[in-house]
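On to chain A.
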Amino acid sequence: MDNTAAVHHDEYEVEDYTGPEGTTAGRLGVWILISSEIVLFAGLLGSYILFRLFHPEWYEESSHLNLYLGTVNTLLLLTSNFFMMKATTAVEKDDQKLSAKYMLLTIGLGLAFLMVKGVEYTLEFKHGEFPSSGPFWSFYFLLTGIHGTHILGGLVAIFLLWIHAKNNALGELKGRVALTGLYWSFVELVWIFLFPLLYLLREGAPK
Partner candidate 1 sequence: MLFEYLPQGISSFSGDIDNLIRFIYLLTGIFFFAFEGFLIYMIFRYRQKKGVKAQYGKGDKWTEVQWVVAFVAVIVCLDFFIDYKSTKVWDLLKVNRPVTDVDIKVVAKQFDWTFIYPDKNGSYDSADALSSYRELHVPVGKKIHVILTSKDVIHDFFLPEVRLKQDVMPGREIHAWFDTTQVGTYHIVCNELCGFGHTRMLAVLHVDDEKTYENWKVQLYKQMHGGV
Partner candidate 2 sequence: MSQGHHQSFWTKYIFSTDHKMVARQFLFLALGMAVFGGFYAFLIRWQMAFPNQPAPFYGAVTPDKYNVIITMHGTIMLFFVGMPLLNAFPSNFLVPLMIGARDMAFPRLNMASFWMTFVGAVLLIGSFLVPGGPAAAGWTGYAPLSASSEYTGVKIGAVLWLLSLALVFISSSLGGINYLVTVVTMRAKGMSYSRIPLTIWFLLAAAFTFFLAAGPVLAGAFMLIMDNVFGTGFFLPFKGGEPLLWQHLFWFFGHPEVYVLFFPTLGFCLDIIAVFARKPVFGEKLIIGSTIAAIALSFVVWAHHMFITGMNPTLVTPFAITTILISVPFAIIYVCMFMSLRGGSIRLEPPMIWVLGFLATFLVGGLTGIFLGAAGADIYLHATYFVIAHFHYTFFPSVFFGGYAAINYWYPKMFGRMLNKTAAILHFALTFIFFNCTFWPLFIVGMGGMVRRIADPSFYPQFSIFAHLNVFATISAMCLIASQTVFLWNFFYSMKNGKKADLNPYESNTLEWLAQSPPPHGNWGPKLPVVTGDPYEYSKPGESSDWKSQSSYKGDAIHG
């Protein structure tokens, strides 16, 4: 969904695209996108919370998740977000090569997140826990799956920017680095709530 950040250029003079509050069109677009994403996650997390309220037994089921891998994932995503911020700063200082390096780190950590997620899924399948194994598992796979799709989308966007940045050829795309960073932070923000909701509301020691 990175094309929200598209900036329009045509043969005419470009009037000022800055809104009354200093918000550029692209940035406002991403904010509205995030706003609509919040409602999407409101539907998903809201349903999960409503179920959770009358299913105390999910505390037990939750402890079947792999907390260690979950924590590793939290840290991976945090770090990836940090490097994306560094990439943004680097672009603002017009150092595209440095920015490309940071973006590469971001992508690497994002891919690592997805791989850890894949390992987790495999372990759960091995334990015989599938999406159809009960509502808790349905929600677990749905929520992490949709979050994973957002990660994938963000990674594609960052990858496209990295291709240009490594050749010092960002040009008009410069503004999009910050926009992608904004989106990437939102993905991180969702994980900040998903992680405790799924992993930490558990009973007893992790298995």
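If you want to know what made the cut, all candidates are chains of the complex that A comes from, given by their letters.
We adopt the following convention: a residue touches a chain if its C-beta (ideal position, glycine included) is under 8 Å from a C-beta of that chain, and two chains touch if they have at least 3 such contacts; residues count from 1.
The model shown is predicted, which means the values in this text are computed figures rather than measured ones.
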Touch assignment for chain A within the complex, options 1 or 2: 2
Partner candidate 2, residues of chain A touching it in the complex: 1, 3-4, 6, 8-13, 15, 17-20, 23-25, 28-29, 32-33, 35-44, 46-47, 50-51, 130-132, 134-135, 138-139, 141-142, 146
